[in-house]
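With one protein chain held back, the other chains of the complex are shown just where they sit.
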Amino acid sequence: MIILKYLLLIFVMATAYLAITFEEELISIIFLSIFSIILTTLYLIHNAPDVALAEAVIGAGLNTAIFMTVISQVREGKDSIFREDD
Amino acid sequence: MINNFVFVVLFLLGFYAILVKKNLIKMVIGLNIMEGSIFFWFITLTDRGKMIPIVNGTQVASQLNDPVPQALILTGIVIGASTSAFLLTLIIELDKFTSSTNPDQIGGMIED
Partner (left out) sequence: MSKTKHIFAVLILSLLGITLLVSLSKLPNQFEYANSIYHHVVNNSITETGSLNFVTAILYDYRAYDSLGESTIIFGAVSGIVLLLSRKTLPVSSHGLSFIVKRTFGMLTPFIFLFGIYIITHGHLSPGGGFQGGVILGAISIIFSIVYGSEFDYKRYSPTTKTLLETSGALLFIGLGFMGILLGGNFLMNLNILNAEVGSLLSAGSIPFINIGIGFKIGAGLAIIFYSMIQKTFKEEVDL
């Protein structure tokens, strides 16, 4: 259990770093979703099942859907998905 | 100790995104990461290493974790989702009028 916890702590920092450093928003949102799922597991390890259920449903499910909607609305009418001038 | 370190790293990553990034959506992502770090820190700080606070009649009170911080964090997660949805709506409106999600460009357009 302790090894699993340390692994998850490393993963949670790595996914947060990747979610911030990627320029493409879609990849960032996927990593934010993975960040929420790892946080869910950490809450479960720390004996908080109610918080884990809320984080799984809201953080990993609903937030991702809302972010995706915003991406599709913001990119409407723009030519390419990947910008060249990065 | 390690939990405090992870909390500080996550909080600084989110704060870095809000300070430096030139994209409003990335700033909201940073805000979400800051929220998650604070919830994680609060849950781990008040974890007594005992059983989950749901009983079936056989546990005694001294074996249970503290349910009060968990209720607070549950409230916080739902409110965080609604505030980030509202922020993203504002971003959609800004993009409709200025065709940009760069805060510097948007600021320049509104000043002129």
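First chain written, first letter: the chains are A and B, and each begins at residue 1.
The criterion applied here is as follows: a contact is a pair of C-beta atoms (placed from the backbone, for glycine too) under 8 Å apart; a residue touches a chain by one contact, two chains touch by 3 or more.
Nothing here was measured: the structure is a model prediction, and the numbers come from that model.
Interchain touches from the omitted chain, evaluated on the whole complex, reach A, B.
Residues of chain A that touch the chain left out of the display are 49-50, 52-54, 57-58, 61-62, 65-66, 69-70, 73, 76-77.
Hidden from this view is one chain, which touches chain B at 1, 4-5, 7-8, 11-12, 15-16, 19-20, 45-46, 48, 52-57, 61, 64, 66-68, 70-71, 74-75, 78-79, 82-83, 85-86, 88-90, 92-93, 96-98, 109-110, 112.
Note that in this section only the chains that are shown with their structure count from here on.
Mean C-alpha positions place chain A and chain B at a centre distance of 11 Å.
On the side of chain B, the complex with chain A involves touching residues 2-3, 6, 9-10, 13-14, 16-17, 21, 23, 25-26, 28-30, 32-33, 36, 39-40, 43-44, 47, 49-54, 65, 70-71, 73-74, 77-78, 81, 84-85, 88, 91-92, 95, 99, 101. Remark: chain A residues 6, 9, 12-13, 16-17, 19-20, 25, 28-29, 32, 35-36, 39, 42-43, 46-51, 54-55, 58-59, 62-63, 66-67, 70-71, 73-74, 77 touch chain B in the complex.
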